[in-house]
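A protein chain is absent from this complex, but the other protein chains hold their places.
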Amino acid sequence: MAELSAWNELPIGATVQPAGAPRALTGGWRTGEVPAADVSKCVNCLLCWLYCPDSAITLDGEAFTGFDLDYCKGCGICAEVCPADAIAMVAE
Amino acid sequence: MSDLQLLTGGEAVAHAMRQIDPDVVPVYPITPQTPIIQTFAKFVADGKARTEIVNVESEHSAMSASIGAALAGARTMTATSSQGLALMAEVVYIAASMRAPIVMALGNRALSGPINIHCDHSDSMLIRDSGVIQLFAENAQEAYDLTLIAPRLAEHPDVLLPVLVCQDGFTITHSAEPVALLADEAVPAFVRDYFIPHPALDVSRPTTQGPFAMPDYYFEFRRQQAAAIEAATEAFEEVAAEFAFLTGRPYGVIEEYRLDDAARAIVALGSTAGTVKDVVDELRDAGEAVGLLKITSFRPFPAAAVTRALAGVKTVTVLDRADSPGGAPPLRAEVANALYGSGCELDGAVYGLGGRDLHPADIRAVFAGATSSHIGLRGEPCPV
Partner (left out) sequence: MSRLKTLVRNQNGVPPLRGGHSLCQGCGVPLVVRTVLGTIKSPVVVVNATGCLEVATTRYPTTAWNVPWLHVAFENAAAVASGVESAQRALRRRHALPADEEVAVVVFAGDGGTYDIGLQALSGALERGHRFLFVCYDNEAYMNTGVQRSGATPFGASTTTSPAGLESWGKAQQRKDMTAIAVAHHIPYVAQAAATHWHDLSVKVERAVAAPGPAFLNVLTDCPVGWGHEPRLFAKVIDTAVDCLFWPLYEVVDGHYRLTSVPPETVPVKDWLALQTRFAHLLRPENAGVVDGIQMRVEEDWEALVDRCDELVAA
């Protein structure tokens, strides 16, 4: 992580600008399980994208492409809601 | 050309607000500031200002709505007193930390209990650590003038903090005096357009305002905020100089009244300064070397200016219109800090709590060295 800023280097009023703000890689929260997709079964319903608490479903336009493991916490909701059984939680 | 009108302090501030024509004014009633918002509401109802008045359901919401409006990108003003200020205290601190340049009129009134609607400075003192700027008016003219100066000070790029313009409840808010108003056309040019760096309504540049800070950052943010209020002394002098050029009425963070060769001086805030000036003139005519140091900017406290102004004064008495049970009265504590090591004899008295009047005779007694620690209190004298 970058060195912490001095008081006179901080933005006024603690205002954060999203572009350029650092992001915590919450993928480190996973405790042994990771989602895996069988794309051939995927019907692009996008429910996994909608449900994911961590915005960790990646899309290309409106097509499912995979998981952003930098942020996925391994909750398993995507596997549970997928109507096509295209996602399973597997050992990491 | 300026226009002289017979106005109460409350009405004078309402006129200043009318001339500033702020975008948003959230209001909630409390004695003795209500004449301010009532007079202003009538101006708006008659089309003399285009302000969006928000009749909120409590003072806590008045300050909260003020923050929302100010950070959204709108010039925002409000008013309160006493319990209202106490209720919104939580949010006042946040307005300062979020650097919202809100201008608030304060009709100084005693804090409950017992419940009391008359003047003292306990409400201002409650939020002295909040990081907001506090200016004290001596009379209706000052209340009007400081209200015009306030938006320029609040919005100054080195400052960006809320400014409270304080006037004694009833004594100033409800007493009519001749007040010189600026011409309406002169005010917009003086207060200028509202500008803040990150208005929330500028959706093309989204920001996150009001984040959560852990121990690794909170301390630095507080220091940054303190630096801003420290910069307000210079900013105030800058804006006041411009105001003086416009009106001929000079303002400083303090006012030195016949202090040059004074042997004894009183330090005071608010309308009491006016009474002290009368007594100073009377005693000076009788050959006594007395003077007054009036504090206009209580926050930021102008310690350096105070030290300089009182250098050479033998005895200083600080009159506090608020107490701090179990500790030193607030103005006395600040002055003591400024005078530490100076060799001045310092004493002080608490007076006027809950609207108890301070009379010229009381002030003469102070200058005669017969100070009681609680002026005008009935009962056993208290240790000085």
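Letters A and B mark the chains in the order given here, with residues in each chain numbered from 1 onward.
Operating definition for what follows: contacts are C-beta pairs under 8 Å (C-beta built on N, C-alpha and C of every residue); 3 or more make two chains touch, one makes a residue touch a chain.
All values derive from a computational prediction rather than experimental measurement.
A.B. asks: Spell out, residue by residue, where the missing chain touches chain A.
C.D. replies: Within chain A, the residues that touch the unshown chain are 5, 14, 16, 18, 21-26, 29, 45-47, 49-56, 59, 62, 68, 70-77, 79-81, 89.
A.B. asks: Provide the residue numbers of chain B that touch the chain removed from this figure.
C.D. replies: Here the touching residues of chain B are 23-24, 26, 50-52, 54-58, 60-61, 64-74, 76, 90-91, 94, 98, 200-203, 206-214, 217.
In this section, only the chains that are shown with their structure count from here on.
A.B. asks: As a quick test, compute the distance in whole Å between the mean CA positions of chain A and chain B.
C.D. replies: Computed from C-alpha means, the inter-chain centre distance equals 51 Å.
A.B. asks: Over in the complex, which chain A residues touch chain B? Could you list them?
C.D. replies: Result: residues 4-8, 10, 12-18, 21 of chain A touch chain B.
A.B. asks: Over in the complex, which chain B residues touch chain A? Could you list them?
C.D. replies: Touching chain A from chain B are residues 97-100, 160, 197-198, 205-211, 213, 216-217, 219-221, 223-224, 227-228.
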